[in-house]
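Just dropping this structure here.
Missing here: one protein chain of the complex. Every other protein chain is in place.
Letters A, B and C mark the chains in the order given here, with residues in each chain numbered from 1 onward.
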């Protein structure tokens, strides 16, 4: 095999639909006015559209250059304006693409960090906490659907119930990382902050950047009163998320075991 | 919200099925005797089984400890033996799990590196090339299926046809990275080497660790005779893969553009 | 060996000075009013002080808890205020540490992203470009010095002069990544933007997020007129940097070769 593919002239023979063509890992700055307050993000973008089977080969290929040029231009023009949410910014980018490159499916994805002030458990100080978030808007004209995907990644901890039962209350404790992802209608109102709250309240204890000694003691006590496997954390997150949010839900929890060099994982979806 | 989930005693109320419970990022050493030759790998493992809804809370939770213990034991015992392929090693691990932890679904995933000797284009020397590979075995008793997933990641390059047409044969060239993934029956015979060949022959040119000046010239000439967008690379890979391999195919190509700070992407599946 | 170190009681025997004790990977938000314009950053902090040899063991150890608590508190209080530069923010954090934890050496490091608008070469549009930057302030009382370290990482490209000479003007081109680091007096005025300019102008061509076809052609033409090895890029950066900036200079350039799977590197310092 191989020879017949070696020159560009023969490429037109290849008729394959591409589901996702575009740009990725584009980092820039964006301003979101959310509920009357202005937030600055340093997001990383991925933007794709589908491209049908080639009919005339090289001619269609040229289109790609134009697609990716239009995409980077759409990002730069839209991030110079203020939008009301990350998904509204993404939809505005899709609207621009529609004019120049007709397509059946378009996706815009943003990865960024969310900083939220949380009250510490004992001293009641405000501690700034950081969360990785990802927001995608998916337009699928075949299904007549405009959907969004919201994803938060939260750092917490687990205290092992099995070791605790076997060691008179002593146990191994570790940092754990949980991700909650919801795919739902674009118009469904779900705040990333609420998703963070669901995940953060499902660990043995939440974690904090700023802890006075009284707070540290409160966190330690809470972890021992609340021993959990990663699977308990995963179950609690999906249980709460189903009650609170409408859509398809995916949960993944990884525990950086303190007694092993490897990690433990629990994953489920609905 | 929140209070009702705060203590372990209330957890039994949460009845949620978990699709994937196990261990991840476990690195070890494995020996594979493939077609009569012994290869050593330093793989990273992920192993999961499904766990049904809890019936009695804490009792079922204890199971997790036993599951993850059984998994790490199964890995260590099986990697001390020589298997005939990565997927045979994975199936042997699943067989061990079946005895201790009945389940409907089990997955074993290995990520590792494959080193293959390739002939350079002009000097005909052998150059050792490195590829990231991933192999998974998925047993799903509900569907009565034993499947495997084979994935190779190959580094090549793209020379832009659009810039070439606009600049009297001059163009921008860059490193590109393509992934080919096939999900198929466990018994389907597909060599990772053949998958690598399909991907590597679809770039503007393959790349080599060792290039004498005559080889470098041959690679440069080939790139200019063979300009391709990432979308052309993606189309060629899926076209060839469909002819050669049986199963569900996923292709993803990312080009580290030399004229941008961001990347260009093309993705498709069948 | 080993037994004598196994219990906490024996630890006081260990008298070792620690050069750097503190916190790392703390991500938060910061506002900098630089030359009258407000910028928002999502920085990651590392903060350390030195700790002398233990005299009374466990008693001294307790200090660590207090040190790290003071550090996170200092970060959170200072990032709630607006500073005139990243290094002024860092110095303010050191000033807070001085009051609670006397030390001879203190360091505060920030890693973040800088977004700068650049004019494209032909269409003269403004393209938002992203750069990784790192700024550190080092206070060393032993030497009576207050210094800072400024570091920028810039993405550009290289077009190989050797292949060009051997292939009638055809050559291999690739993305390259260069880092310029300057260690200098705290009071030395050096703008990160100027460091970026020195690096970005030393590649075969700068890269842009937004390129119209006329710009793309200009970039392609420039790369062919300006072939460079990574070592040429490294030499040009250090040559310009020595003329323009006062301090110890370190340059590192890595080229993601399009004809190899590995990278090429050139590094020098002064």
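Rule of thumb we're sticking to: contacts are C-beta pairs under 8 Å (C-beta built on N, C-alpha and C of every residue); 3 or more make two chains touch, one makes a residue touch a chain.
Keep in mind it's a predicted model, so treat the numbers as computed, not measured.
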item	value
Contact with the hidden chain (one of C:136, C:156, C:227 or C:247)	C:227
Residues of chain A (touch criterion as defined above) contacting the omitted chain	129-130, 155, 157, 162-163, 166-167, 169-175, 205, 207-209, 211, 213, 216-217, 219-221, 223-224, 256-262
Touching residues on chain C - with respect to the absent chain	1-2, 5-8, 11, 14, 16-27, 45-46, 48, 51, 54, 58, 61-62, 64-65, 68, 72, 160-162, 165, 197, 201-202, 225-232, 234-236, 238-240, 243-244, 254, 260-269
Residues from chain B at the interface with the omitted partner, ascending	26-29, 40-42, 65, 69, 72-73, 75-76, 79, 113, 115, 127-128, 130, 209-213, 216
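Just so it is clear, only the chains that are shown with their structure count from here on.
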item	value
Centroid spacing, where centroids are CA-atom means, of chain B and chain C in whole angstrom	34
Where chain A and chain C are represented by their mean Cα positions, the distance between them in whole Å	27
Overlap residues in chain B, where contacts from two or more other chains coincide	162, 260-262
